[in-house]
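As you look at this complex, bear in mind that one protein chain is not there, while each of the others sits in place.
Per-chain numbering from 1; labels A, B and C assigned in written order.
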Amino acid sequence: MKRVIVSSEPISAEVALAGLSDLGGGAVSSFTGISRDDGGVTAIELEHYCGMTEASLLRLIDEAFARWALLGAAIVHRVGRVAVGEQVVVVGAASRHRADALEATAFLIDRLKTDAPFWKKEHYSDGTSVWVDAKATDNDRSARWT
Amino acid sequence: MKRVIVSSEPISAEVALAGLSDLGGGAVSSFTGISRDDGGVTAIELEHYCGMTEASLLRLIDEAFARWALLGAAIVHRVGRVAVGEQVVVVGAASRHRADALEATAFLIDRLKTDAPFWKKEHYSDGTSVWVDAKATDNDRSARWT
Amino acid sequence: MRLVYFAAVREAIGIAFEDLDLPTHLRTIEDAIDWLAAQSSGHALAFQDKARLRFALDQEMVPADSALGDAGELAIFPPVTGG
Partner (left out) sequence: MRLVYFAAVREAIGIAFEDLDLPTHLRTIEDAIDWLAAQSSGHALAFQDKARLRFALDQEMVPADSALGDAGELAIFPPVTGG
C-alpha cells in the first residue's frame, strides 16, 4: 500500500494512516506535523509545485520501500492556508518488525523537508507575513539518509 | 502530559494519542504494535507484573522527558488475551521539533521491550501454546539508548 | 519474604506467588535461587537454566548478584517480551 495525498482541505492522521494497521504487519509508525503558534503566528500558507509534488512524495515512498522491508507507507500533506494547531503533514509506515517502520518514518519526514517542493509562509497577528527560511538542521537530518 | 494505561480491553491508537496534538507542539510521533499471524498464531496472551508495570512505564516516560524536550508522552499496553490483528501497544510523544518526538518514540518502544514486565504467550490453531523467547535484536536496540 | 513468579517460571512452579521465610544466611538473589531450587521439583525445573532468569526486588529489576537486604518481595521470571 502506497498513499500520497496533497490536500487543500484539513487532513487527519486517522484518515492518513487508515489501512496501515491491516496489512498483516506487527508495526505501524507515524509522524504528524502541526502548525505552531510561534511568536504571534496566526496561520501558515503552503505553496507547492503542483505536478511535481505528488511525484516527489511517491518517489520518497518508493525509496523507503527499497531501503526497508515495508508493507505500506503514506504521506499526506496539507497545502494552502493552515490555521495554528491544524495538521500540516502526516507520514506513516507499516512493517512486520518495528525497526523498519520507525526508521522509514524518520526517513520520510526528514527527506520530505529537504526534497519535496513545498514553501511555507507565516502570517502574523499584525497582518505581516514572511517566508520561512530553510533550516540547516533539516539539511543535516536529511543528509543522514544519503 | 504523561499517560500510562495498562488495559485488558482492546486499545486504540486514536484514544492512546488523544491530546498529544493539542499541546502547542509541532510534532507528534507514534508507534503501534499489532498482534501478528505468525505461523498459525490465533491469539497472544500477555501476562504482566501488576503494580510494577505502570511504575516501570511511567519511569520510561520520565526518562524520555529527561532526555528530550517533550511536551507529552503516552504508553498504552494491552494485557490478557489479544486476537491476531489487534493492537498490543501504542507509544507516542509530542514535542516542538520533530527530532525529539521521533527519537523519544523509538526510545520508548525499544526500552519497553526489554524493561517493562510483560510476558507474551502465543496460542496456535492446533490448541498448543508457547511462551515467546526474548530476542537478541531487542537487547541490541535497547542498548543503543544507554 | 513474598516470592512472585511469572510466565514459564510461574507455570513450572505451579503457583503465582508464595510467602516463605528464607534462611537468614542467604545473602544474594543467587543464594535464594539455589535454596528455592531444592524446595520442590517444580522449583528445580523453573530455575534449572539460571542464565534465563531475571529478577525484581520490591518491583525494581536488579541483577542476580544483588543482596536481598530487607526487601519484602522478590520476583523471578524469564526475560520480558512485551510490546
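Throughout what follows, a contact is a pair of C-beta atoms (placed from the backbone, for glycine too) under 8 Å apart; a residue touches a chain by one contact, two chains touch by 3 or more.
Predicted model, so just to flag it, every value in this text is computed and none were measured.
Visitor: Sort by label and list the shown chains the missing chain touches.
Guide: Per the contact definition above, the missing chain touches A.
Visitor: Looking at the full complex, which residue from A:48, A:98 or A:123 touches the chain that isn't shown here?
Guide: Considering all chains, including the one not shown, the answer is A:48.
Visitor: Provide the residue numbers of chain A that touch the chain removed from this figure.
Guide: Given the touch definition above, chain A has residues 33, 46-49, 51-52, 55-56, 77, 88-89, 109, 112-121, 131-134 touching the missing chain.
By definition in this document, only the chains that are shown with their structure count from here on.
Visitor: Taking the mean of the C-alpha atoms as each chain's centre, how many Å separate chain A from chain C?
Guide: One centre to the other, that is 48 Å.
Visitor: Give the residues of chain A touching no fewer than two other chains, as numbers and ranges.
Guide: Expected reply: 98.
Visitor: Send over the residues of chain C in touch with two or more other chains.
Guide: Residues 83.
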